[in-house]
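I am attaching a structure below and will ask some questions about it afterwards.
Note that one protein chain of the assembly has been removed; the remaining protein chains are unaltered in position.
Order of writing sets the chain letters: A, B and C. Residues in each chain are counted from 1.
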Amino acid sequence: MMKVIKAGILGATGYTGIELLRLLQQHPAVTVAHAFTESHVGQPIPHIYPHLQQQTSLIGEQFSPTLAADCDVLFMALPHGHAIDIVPPLLAQGKKVIDLGADFRLKSADDYQHWYQTTPASASLLQQAVYGLPEAGYRAAIQQATLLANPGCYPTASILAALPAFAAGIISPSDCIFDAKSGLSGAGRKLALQSHYGEVAENFSPYQVGGIHRHTPEIEQALTAIAQQPITIQFTPHLVPMVRGLSVTAYFKLNTLLTQQAVHAIYQQAYQDEPFIRLYTTTHTNPQTKQVRGTNFCDISVHVDTRTQRLIVISAIDNLLKGAAGQAIQNMNIMFQLPETTGLQNGGGIYP
Amino acid sequence: MMKVIKAGILGATGYTGIELLRLLQQHPAVTVAHAFTESHVGQPIPHIYPHLQQQTSLIGEQFSPTLAADCDVLFMALPHGHAIDIVPPLLAQGKKVIDLGADFRLKSADDYQHWYQTTPASASLLQQAVYGLPEAGYRAAIQQATLLANPGCYPTASILAALPAFAAGIISPSDCIFDAKSGLSGAGRKLALQSHYGEVAENFSPYQVGGIHRHTPEIEQALTAIAQQPITIQFTPHLVPMVRGLSVTAYFKLNTLLTQQAVHAIYQQAYQDEPFIRLYTTTHTNPQTKQVRGTNFCDISVHVDTRTQRLIVISAIDNLLKGAAGQAIQNMNIMFQLPETTGLQNGGGIYP
Amino acid sequence: MMKVIKAGILGATGYTGIELLRLLQQHPAVTVAHAFTESHVGQPIPHIYPHLQQQTSLIGEQFSPTLAADCDVLFMALPHGHAIDIVPPLLAQGKKVIDLGADFRLKSADDYQHWYQTTPASASLLQQAVYGLPEAGYRAAIQQATLLANPGCYPTASILAALPAFAAGIISPSDCIFDAKSGLSGAGRKLALQSHYGEVAENFSPYQVGGIHRHTPEIEQALTAIAQQPITIQFTPHLVPMVRGLSVTAYFKLNTLLTQQAVHAIYQQAYQDEPFIRLYTTTHTNPQTKQVRGTNFCDISVHVDTRTQRLIVISAIDNLLKGAAGQAIQNMNIMFQLPETTGLQNGGGIYP
Partner (left out) sequence: MMKVIKAGILGATGYTGIELLRLLQQHPAVTVAHAFTESHVGQPIPHIYPHLQQQTSLIGEQFSPTLAADCDVLFMALPHGHAIDIVPPLLAQGKKVIDLGADFRLKSADDYQHWYQTTPASASLLQQAVYGLPEAGYRAAIQQATLLANPGCYPTASILAALPAFAAGIISPSDCIFDAKSGLSGAGRKLALQSHYGEVAENFSPYQVGGIHRHTPEIEQALTAIAQQPITIQFTPHLVPMVRGLSVTAYFKLNTLLTQQAVHAIYQQAYQDEPFIRLYTTTHTNPQTKQVRGTNFCDISVHVDTRTQRLIVISAIDNLLKGAAGQAIQNMNIMFQLPETTGLQNGGGIYP
């Protein structure tokens, strides 16, 4: 494959940005032309991240549209709110933009305003943006997309756990709980007490309890589209003392009691052609985060409890891959008509 | 305080047993007379657990009723099924018995048979046993108990999260989910692949998904007694890459929408005199497992989500203290008419 | 024991300060009168450290000599350089001062200037200060001390590993290497990339390699006093992905080849009356940091390699106890003529 795509990364020196850089450097069709950064301008990337010694000679650059002019695609790995003003000129230049932040994920400007407490992007931009979850029926739209809103890590694992059940109409729309657990890299490299080793190690920590986490409306928007009726969810995030990995335990109420086999068949059919979803065949084993670490897979298992008539679904992803950088590359592959798994087949991650 | 109580520990060289030993050695009213063990007979305890060098001169002994004759109380820290035959002769000798296993927790022999797949204790023994959760209204019975069934770690954190809400009748009996997360010491010191460092570290692992974990009927039995109507729950356990700590996120449906303040007041009133329950006063902070590590506290926070009309409760305990050895000592204190916190006031655990 | 000693802590909200607070609250002879802090003035301590809920009602206060007037002893848990100006007025008030920082450890003002790159305390103050390592022959001086310089964590474990060998004159003065490994709490609660969870977890990290760490002259000063000849050492610190614990592997050259038994006997004799040193009796087991966690013990094992004529000594401490707060309380006990172990007998820490 030829290196035909030139890419730039904004926010290249955060955990998501540097993972994008690492993966894109190995991508057979991509050259990373620019590593844009606010905090490390002028520094060679391997000085900031020594694991990349001899892997890249890029130097951190201050972003400017002029420098971006030689890029075909720009990846935005920025805090929310930061992409809103940067994107329109890039689109006007004819660039494709993949935003890994939250700025273009919600179709409703009011929802964005309410949950993020900052000014939303223009309504036209919000409408233009395509939600980048290929498995949720967006693949055709992604192929045409110029502005792609890459899903959040929690929404990716939550939506994929619920999708076949809502699509098949087998679960109640009002009884939908996502109990989610994430490793610390999801909180980024920014210094904060909640990411301090002494506070995190040997600790399990719920946060944003009570339905107040910003990923709630994103999940509801996607599930409402799939179920074709309004879905209200309960979402609770927790921090796990590990670096990578995100696990969701989803609780649904079955409309009628189905067998384990019947539900499994529904999931099997929904996901059989998906290259990045691995459905577990037995109820005895469940996805563990370590089994997807370093990969773009979402592992899923389904469990019917006949006592309670509930469907419980476990999903697991690497929050920096399928939950961020990996999914962004999957989307880029679709946008550029490349095979969807290009550059993402790494043979099973790293274990143990 | 004088050392008036002589205690023996069966299963002294497991993680629960050795924690009992450590705590009882510091207890002002207790002398540990015997450390009974199957696996390390004849070995000095500090050879097995070097952290106890100069803390104990006990030597592992093979259990026999004769050796136990000089004890006032026997603690059983054994795998399930093992206590059933050992206990009756001890009771006949006039000993008090505190069983930290599951053999006397369920009142229904059928339930025990069904969930544990082994022969239950006699019905009379099951009736005689007092469930040792003082906060759940059993304090008076514990004072009179000769056979005490110490609650499991998951049930302790789950029941304490639900108790005031069920007692006050504010939540639905059929909509009750406990998503529970435990550190690895809950699985004991026995060698197993699921406790192997390479498998556990950097991994989050659901298990027994689908309502099949044995602690389910124990929680239902206790909540049914509190609610005075049949309660069916959903319980899912997970393993967290940490040694100690157990956290429950409990989801309930409010019968009518109450304010955060109203629910907090109900919990406050229920627990205001409890020495080992700390109720969080704000919704912004939640119990983290590290904040109870090495203590007998159960930390609790309550969160009303007005969007979903759900009550979400977070509880956290140290699985080896309030979830096992600490609670056993709390029960022993009550059984021997000692102040309930004797030997358990250690000033806030160990942090960080 | 009566609560006869009133104590104040400066820097109470750092990891060392809060550990002092936790331990002193449990000390039978001490009342903590003030928790002084720069960063959290006006905040209840349990808001900053929730593990201390219901354990203390202290509120963070801005330090002033006036507030300190009701204290008998002040503990300084401050960054180096900060104690120098604060201490003299306190001494003039007749207070006892225990400094857990580096400001009074080195007798040579030039050495302090050279290694810490800041202005040293006055020569008279440096002479007045007593080095608080009781096991190293300072016990009598500590009893009389008004200004006590509490040793660093690395020096404590290093000096105790070397002391009997140098005192007995069995090892070469010029061939002395301390390879030291510490948990992250030694770096404090201050936010820094080196303490960020994503950087620390699953990582082992040497630092200050090449004989440039500031604890080097402190170790040399103590060993020179013990050996009564100039000792130059090699010291290399490393960070281990754990919170607490400090381990030293010390390499010495035996002047003449001694047997394992002979060397062990020398260490045995040197430490037989020391309440906080546990000497391992076999060469098959070695001190592990977890076995001293939460205790004031220093565990030590000695190993003669006849092939190389080297003596290798392993020592392990909890860096926040024997390496900081615990040792400070041990020193306070000596200064106030209390039994040396008062408030420090906690039955073997916390394991696992």
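Everything that follows uses one rule, which is that a contact is a pair of C-beta atoms (placed from the backbone, for glycine too) under 8 Å apart; a residue touches a chain by one contact, two chains touch by 3 or more.
Every value quoted in this text rests on a predicted model; they were computed, and no experiment measured them.
Peer 1: Would you mind spotting which of B:M1, B:A123, B:A192 or B:L257 touches the chain that isn't drawn?
Peer 2: Residue touching the chain left out of view: B:A192.
Peer 1: With the missing chain put back, one of C:L58, C:V304 or C:L344 would touch it. Which one?
Peer 2: Counting the whole complex, the residue in contact with the absent chain is C:V304.
Peer 1: Considering the whole complex, which of A:T13, A:T37, A:N150 or A:S185 touches the chain not shown?
Peer 2: For the chain that is not drawn, the touching residue is A:S185.
Peer 1: Footprint of the hidden chain on subunit A, which residues?
Peer 2: Contact residues on subunit A toward the absent chain are 15, 18-19, 22-23, 25-26, 49-56, 185, 189, 201-202, 243-244, 278, 280, 285, 287-288, 290-295, 297, 299, 346-352.
Peer 1: For subunit C, which residues touch the unseen chain?
Peer 2: 175, 177, 179, 181, 183, 198-199, 201-207, 209-212, 232-234, 236, 238, 240-245, 247, 249, 251, 283, 286-290, 293, 301, 303-305, 307-308, 310, 312, 314, 316, 352
Peer 1: Touching the hidden chain in the full complex, which residues of subunit B are there? Just list them.
Peer 2: Those residues of subunit B that touch the unshown chain are 15, 184-185, 189, 191-193, 195-202, 241-243.
Keep this in mind: only the chains that are shown with their structure count from here on.
Peer 1: Taking the mean of all protein CA atoms as the centre, name the chain whose own CA mean is closest to it.
Peer 2: B
Peer 1: Look at both sides of the subunit A and subunit B contact and report whether the same residue positions are involved, with over half shared, or different ones.
Peer 2: Both copies, subunit A as well as subunit B, present the same residues to each other, with over half of the numbers appearing on both sides.
Peer 1: With chain centres defined as C-alpha means, what is the inter-centre distance between subunit A and subunit C in Å?
Peer 2: Spacing between the chain centres: roughly 46 Å.
Peer 1: Could you put a whole-Å number on the gap between the CA centroids of subunit B and subunit C?
Peer 2: Inter-chain centre distance comes to 37 Å.
Peer 1: Just curious, how far off is subunit B from subunit A if you go by their C-alpha centres, in Å?
Peer 2: 38
Peer 1: Which subunit C residues touch at least two other chains?
Peer 2: 15, 185, 189, 201-202, 243
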